[in-house]
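Every protein chain except one is present and positioned as in the full complex.
Labels for the chains are A and B, by order of writing; each one numbers its residues from 1.
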Amino acid sequence: MPVRQLILGGARSGKSRHAEQLALATGGAVTYVATAVAADAEMQERIAHHRAQRPAAWSLVEEPLALAQVLRAHAVADGCLLVDCLTLWLSNLLAVDDARMQQEIAALYAAVPQLPGRLLLVSNEVGWGIVPDNPLARRFRDEAGRLHQQLATLCDHVTLVVAGLPLALK
Amino acid sequence: MPVRQLILGGARSGKSRHAEQLALATGGAVTYVATAVAADAEMQERIAHHRAQRPAAWSLVEEPLALAQVLRAHAVADGCLLVDCLTLWLSNLLAVDDARMQQEIAALYAAVPQLPGRLLLVSNEVGWGIVPDNPLARRFRDEAGRLHQQLATLCDHVTLVVAGLPLALK
Partner (left out) sequence: MPVRQLILGGARSGKSRHAEQLALATGGAVTYVATAVAADAEMQERIAHHRAQRPAAWSLVEEPLALAQVLRAHAVADGCLLVDCLTLWLSNLLAVDDARMQQEIAALYAAVPQLPGRLLLVSNEVGWGIVPDNPLARRFRDEAGRLHQQLATLCDHVTLVVAGLPLALK
C-alpha cells in the first residue's frame, strides 16, 4: 500500500537525515530525487556533503523543475522515493516563471495520490521569522506555506523535525 | 462558559483557516475582527483574498489599534470573536508610538479574562529566524514573543499550526 510522508523542519534540523533513516528502514530499493542545482561553490559543497552521507546502493535522480514527471517515471510498488527538498524545487521554479511554477505544483498535487510505493517529501519551514523586506522572499514563503498545507492533506503522515527529533503532526 | 484560544503559526501555516474552522464549528454568530490596514496593493490583495474565503454571514469589524475596546463592544455570551491577527495589530501600534502600544497591550490583557463568549486570537510566530539587523524588527519580535507568552497564560487553549495541522500546546 502506498504511504506518503511529508517531513518538515528548519535549516539543519536533521529533517534530511530523518527522511534517509525512514527510507533505509523500508529495506527496499530507494531512489533519491535531488532538486538542488549546484549554482555556486557553497551549494556544490552542500550537495557533495549530503551525497557522501547516503548509501551507495541508492539510485540518484537530479531534477530541479519537472518533479512530478520524475516521480511518475521512478515510482514502483515496492520502492521508496525520497525527494530532498521541495523548497529548493520551489525556489528553482520561482527563478523560471510563474506559469511554469503553478503548472509544476499542480502536476505534483495530481501525482502524489497516484504514485505506487513509498514517498518521502522533505521540505524547509521558512515562514517563522520576521516578514522579509524582499518581495520575492515574501512570495517564496507564501508559496512554500501553501505547498506544505496542500501536501499535508495529501500525505498519510506529516512530521516536524526539531534538533533531529521527529514530532508527529499527522 | 467563555473559552479563549490562542492560535499561533508561521506565515501561510494555515493558522487563519484553522481559526475560521473553529469559529464555524461553534455554530453561533461570529464577529471577525480584522487588524489589517490596506496600506499598499499587496496588502489589499491579501485582505481581499482572506475576505473572499470567509462566510458571508459573519460580521466584520476592522480595527488596527483599539483592539480591547472593540472586543469589549462586540463580545456576547453566545457569540464568537475571531481576531486575525495580533502581530499586524502590534505592528500597527509600533508605527504609532510606544506609550500607545503599551496602553493597548495592557488593555488587551485586562479585557481577555473578562469577555463573554468564545474568543479566538490568531498570531504569527516571528522569532525563529536569525536575529534581524533592523532594531525595529528586533523590537517587534520581542514584543510579539512577550505578547504570546502573556496571552498563553490567559487563554484556555493554545494551538500551534504547522502545514495546516494543529498541535495542542495547552
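As a working rule, a residue touches a chain if its C-beta (ideal position, glycine included) is under 8 Å from a C-beta of that chain, and two chains touch if they have at least 3 such contacts.
Bear in mind the structure is a predicted one, so any value in this text is a computation, not a measurement.
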| item | value |
| --- | --- |
| Selected residue (touches chain absent from view) among B:4, B:18, B:74 or B:141 | B:141 |
| Selected from A:39, A:60, A:106 or A:165 as touching the chain missing from the view | A:165 |
| Touching residues (missing chain, whole complex) on chain B | 6, 8, 10, 125-131, 135, 138, 141-142, 144-146, 148-149, 151-153, 158, 160, 167, 169-170 |
| Positions on chain A contacted by the hidden chain, ascending | 10-14, 17, 42, 125-130, 132, 134, 137, 140-141, 162-165, 167 |
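Going forward, only the chains that are shown with their structure count from here on.
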| item | value |
| --- | --- |
| Between chain B and chain A, distance of the C-alpha-averaged centres to the nearest whole Å | 31 |
